[in-house]
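All protein chains but one are shown in place.
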Amino acid sequence: MQSSGLPTVFAVIEDEIDLNALLARITLVSTGAAAIFTGMVRGETKRGEERQTEYLEYEAYIPMAEEKMRQVADEIRAQWSAVEGIAIVQRIGMLYPKTPTVLIACTAAHRDTGVFEAARYGIDRLKEIVPIWKKEVSPDGGFWIEGEYAPKAGE
Amino acid sequence: MQSSGLPTVFAVIEDEIDLNALLARITLVSTGAAAIFTGMVRGETKRGEERQTEYLEYEAYIPMAEEKMRQVADEIRAQWSAVEGIAIVQRIGMLYPKTPTVLIACTAAHRDTGVFEAARYGIDRLKEIVPIWKKEVSPDGGFWIEGEYAPKAGE
Amino acid sequence: MNRVKLLFFAALRERMGTRTLDLDLPAGLTVHGLKARFLDEYPEMSESMKSVLIAVNREYASDETLIPLNAEIGLFPPVSGG
Partner (left out) sequence: MNRVKLLFFAALRERMGTRTLDLDLPAGLTVHGLKARFLDEYPEMSESMKSVLIAVNREYASDETLIPLNAEIGLFPPVSGG
């Protein structure tokens, strides 16, 4: 998959996610629109069994995670050819409620080019194939959250 | 339209749009997802007649613009009841290529609650009813960009 | 009489050469009547007024909207923010 010099940022980081800086890195002179998704630690969850979260502990298989982020970016470009820049960033470590943990951003010349769908695809796909895990720690103890997706060989 | 204490940020500003700070302002302890749209000044436009832009000059009818932003937020809440926080910010003044000019952000507990669609609706609606205009200035001169939407009385 | 304040924006502001204009109107005038009166005084604005949007006290108005006392009336082209 050629990305023809378009900016692609992918990283597993321990510091704060800086939306302003990441957006600037994927903005070209031809860019007019960006769709950005961020996830954050929920301190109170109401869907399913109601629960409180003290913090989440994130862990990644870093080199593989970064390769899979690159793959997600390639898949986005293959589906939405108008996308210009892509940023995919996961923060790891101990993260407290309200803290942004993940960012997917896609830029394009115009907003009707699929940038919203591309960002949505990016976060869905990250949650399927990028090797990152979170342990939920509450006043009652901790448990690892397990995903539901089983990637095929070579996926 | 009741907003029941949920955070709604709407503003016409002259300073830089700070995505990190705005996201923090609309993140509750129950928030797990945010969809953010930003528009930026395109220096090169290829759609339609190709053109270069030196800068855009934005002007707003500020008190009415802020009232209409509040209305857009109310319309979003009426359609997507899961939305928690909303930020709608337009920067005005002389803005150069690559500069973010507008931000629409919606937060919710989960990403499958319509946050992406809500943010998309927000920017579409802002471009219909919020009284802001831009003048495009190029090496050849300047012209006011005129929208296509005619709001109905009371809209 | 009804003293109203007109506010011009964007291309209309540039063409008028001013941001605001105070105007004395007869009571009971509609937006339609205001437009006619305004064009009588400023015929050079007729081109700009073809696509004009009018807000009365910061709400979009139609030609039939009655102009309240001391109204703030915005005149501007279709919006193009973002």
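So that you can tell them apart, the chains are marked A, B and C in the order they are listed, and the count of residues begins at 1 in each.
Heads up, the rule we're going with is that a residue touches a chain if its C-beta (ideal position, glycine included) is under 8 Å from a C-beta of that chain, and two chains touch if they have at least 3 such contacts.
Computed from a predicted structure; not experimentally measured.
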In the full complex, displayed partners of the excluded chain: A
Residue in contact with the excluded chain [from A:18, A:54 or A:128]: A:128
From A:16, A:112 or A:155, residue that would touch the chain that is not displayed: A:155
Chain not shown, touching residues in subunit A: 39, 58-61, 63-65, 67, 90, 101-102, 123, 126-135, 144-155
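Going forward, only the chains that are shown with their structure count from here on.
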Between subunit A and subunit B, centroid-to-centroid distance (C-alpha), Å: 23
Per-residue overlap in subunit B, given as positions that touch at least 2 other chains: 39, 123
Where subunit C touches two or more other chains, by residue: none
